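Structure record follows, encoded as C-alpha cells.
Yeah, one chain of the complex is gone here, protein chain that is, but the others are all in their spots.
Letters A and B mark the chains in the order given here, with residues in each chain numbered from 1 onward.
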Amino acid sequence: MKLYDLTIHELRRLLDQGETTAEEVTGTIYERIRMLEPKVAAYLSLAEKRAMEEARSWDKKGYGDTTKPLAGVPLAVKDVICTKGIRTTCGSHILANFVPPYDATVALKLKEAGGILLGKTNMDEFAMGSSNENSAFHPTRNPWNLDRIPGGSSGGSAAAVAADECIAAVGSDTGGSIRQPASHCGVVGLKPTYGRVSRYGLVAFASSLDQIGPITKDVTDAALLLNVIAGYDQRDSTSVPRQVPDYRENLLEGLAGVTVGIPREYFVEGLVPEVERAVRQAIETLESLGARAIEVSLPHTEYGVAAYYIIAPAEASSNLARYDGVKYGYRDREGKTLMEMYRKSRSEGFGAEVKRRIMLGTYALSAGYYDAYYKKALQVRTLMREDFLTAFKQCQVLVTPVAPTVAFPLGEKVDDPLQMYLSDVFTLPASLAGIPGLSIPCGFTSEGLPIGLQILAPHFEERLALQVAYNFEQNTDFHLRRPEL
Amino acid sequence: MKITVEEVEHVARLARLEVSTEEKQSFTEQLNEILLYMEKLNELDTTGVVPTSHVVDLHNAFREDIVQESMPRTETLENAPEDNDAEFVVPRVL
Partner (left out) sequence: MEFETVIGLEVHAQLLTDSKIFCGCSTKFGAAPNTHTCPVCLGMPGVLPVLNRTVIEFTLRLALATHCTIARSSRFARKNYFYPDLPKGYQISQYELPVAEHGWIDIEVNGESKRIGITRIHLEEDAGKLIHDETQPFSYVDFNRTGVPLVEIVSEPDLRTPEEASTYLKKLRDIVRYLDICDGNMEEGSLRCDANISLRPVGSESLGVKTELKNMNSFRFVQRALEYEIKRQRAILEQGGTIVQETRLWDSDKGVTHGMRGKEEAHDYRYFPDPDLVPVLVTDEWIENVRSKLPELPEAKKMRFMQEYELPEQDAVVLTSGKDLAAYFEACVARFPQPKKVSNWIMVELLRELNRDDREIHQCPVSPEALADLLKMTDEDVISGKIAKSVFEEMYATGKPPETIVEEKGLKQVTDEGEIGKVIESVLTAHAGQVEDYRAGKDKLLGFFVGQVMKQTQGKANPKIVNEILKEKLKQ
C-alpha cells in the first residue's frame, strides 16, 4: 500500500483504525512532491512546516470527532482561494507577493473540518485559460504525458491529484476550469450549482460564473468534499440559503429508472473520434446499469462560446480594476504620474491573456457597445438556461464529453486565443446556466491519455450527478489507473 | 463591427493598460478575430428576451447595521507597495 495514492475515505479509515498517522501520510506526500515537482510543477507554494505541525496535532488529538470529516487529510488548494498568512498569487505577477490577511470561507471550512493545507496549486493567471500555460510562474505538466497540458485553469489542482501529490484538492470553475483539467488528468472534478459554495475569498474572475468545487480521485471523495464546502454564507450575497444534503447518501442507489439525456449538439464536427467512442461506450455502460438513454436537444449550445467570452471578460475587466498598484500587489516604480503608475503597473503585472480579456471586456461594456455585446450575451444566456430547463423535463441528467479533444501538447494553442476559447465549447453552457457539472474518467486514448465524461444535472441536484458517476465508477476501472511517473 | 487601432488605444486607456506599438497591432487583430466570431450571436433574435445577470433567483441578502471590529492598521498596510505607516502613498494626484 502506498500512502500517497489513498483517497480521502480510505485515508480516514486508516486513521480511524490507527493504521497510519497524519504525520506519516503528510510526510510521505511531501516526499513525493519533492520527487515529482521538477516534472509536474503542480504547486506554486508549499506550507510544509505548518502542515506537518497540524498533522502532528491531529495525531495527538485523535480521530474520534465525527464533525471533522477531513481530520488529518492533506489537501491542495488552488492559488485563487485566499489563505490567511499564506501567499495567494492567482498565478499572476501582479499578486506575486500578496499575503491575504483573511481566509476564504472555503479555506476556513476545510480547516475547520480538519483538512491539512499542503500548499497552493498552479493555475492560469486569474483563472483565465484552458491549459495552465497562462500561469505567470511556470506551466504545469500533465502527469500522464509531461509534454501535454494538464488543462486549465485548475490544472495545478488536477495534476496534483492525478500525480498523487495530495489526497484531494479544490479548484474553481468559471467556464470549465475544474471539469476540463479533471478530464485531461483522469480524475473526478465537480463544479457545483452557482450559489452552492461560498465565493467569499475566491479571487473573482467572472463573479456571476465562478464556483469552487472538489477535484478528487474518486466520486465518494467528491461527495465528501462537497459536504464540507457547500452551504450558505452570510458573507456571499449570491450563496443560496438552502440546506446541504449528505451528498454520499444516495450514491449507492442504482440507475434503474434514471433517464440520461444525450444532447445531440455535443456530438458534432471537431469532436475527436476516440473521445466520442469513449463517451458512447460510457453511455452504453450506463444503459447496461439500468439507465435509459434518450437523445435531447440543447439548441443554443453553439452560441455558448460567444456569449461566455463576452460575459466573463466584461465582469473580469471590472473585477481586475482593483489591481492598480495602490493597496497591494505589484507597483511600477518608474512612472512619475499617477496615470503612468497605473498603466505601467498593470501592463507589467498582467500577462497577455489577462490583458486581452480586460481589453475585450472593457470594449464590450463601453459606451455604444453595451447593448450589442453585453446585453445580447446576457439574453443568449437566458436562452441557454431555458434549453437546460426544457431538457431536464425529459431526463434527470445529461451526459456529454467534457472537451472535444484530450490534453493537447504544450504550446499548441498558445498563440491562437480563439482556438483556445473554442476548446471550452462543452463546459461553457453549464456555467452560463449555473447548473452543476461533473467530470469523471471514462476511457483512455491509444496514447494513454485520459478521456472525461461530463454529467450535468439540474440546479442543486449535484447528488444526481454524483449518483450516476458513482454507479459508472463502481462498474469501470478507469479511476484506478495511475500515471507512470 | 470592426475595432480599429485607435479604438484599441482608447480601450487600453480606459482599462489603464499600456500597449506597445506591437501589442496594439496584435490586440487589434486578435480582438477583431474574436469579435467577428461574436457576430454569431446576431443570428439569434433576442427581442423581448430578459437578460440573465443572475442565474439563481435570489433577493434581499442583507446584513444588519452592526459595527464589527475593523482590521488592525498594520495588517491593512502590510501588502501596500508604499505607505507612511498611516496612509497609502501614491504619485501625486493633480
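Assorted remarks:
Quick note on the criterion: contacts are C-beta pairs under 8 Å (C-beta built on N, C-alpha and C of every residue); 3 or more make two chains touch, one makes a residue touch a chain.
Since the structure is predicted, the reported quantities are computational estimates derived from the model, not experimental observations.
Interface note: of A:Leu15, A:Ala47, A:Leu95 or A:Cys442, the residue touching the hidden chain in the full complex is A:Leu95.
Annotation: of A:Glu10, A:Glu24, A:Asp236 or A:Glu348, A:Asp236 touches the absent chain (contact as defined above). Within the whole complex, the absent chain has one touching residue among A:Met52, A:Leu146, A:Val244 or A:Leu338, and that is A:Leu338. Summarising the interface, chain A meets the missing chain with residues 81-82, 88, 90, 95, 98, 100-102, 104, 199-204, 206-208, 234-238, 314-315, 317-318, 320-324, 326-328, 336, 338, 342, 362, 365-367, 370, 374. Although one chain is not displayed, chain B still touches it through residues 13-14, 16, 53-54, 58-71, 73, 76-77, 84, 86-94.
We take it that only the chains that are shown with their structure count from here on.
We define each chain's centre as the mean of its Cα atoms; on that basis chain A and chain B are separated by 23 Å. Interface residues of chain A, counted against chain B in their complex, comprise 97-99, 101, 193-195, 208, 234, 237-238, 240, 300, 302-303, 305-307, 309-310, 317, 321, 324-331, 335-344, 346-347, 350, 355-356, 358-360, 362-363, 366, 369, 372-373, 375-383, 385, 417-418, 421, 432-434, 459. Within the complex formed with chain A, the chain B residues making contact are 1, 3, 7-8, 11-19, 23, 27, 30-31, 33-34, 37-38, 40-44, 46, 49-56, 58, 61, 63, 71, 75-76, 78-82, 88, 90-94.
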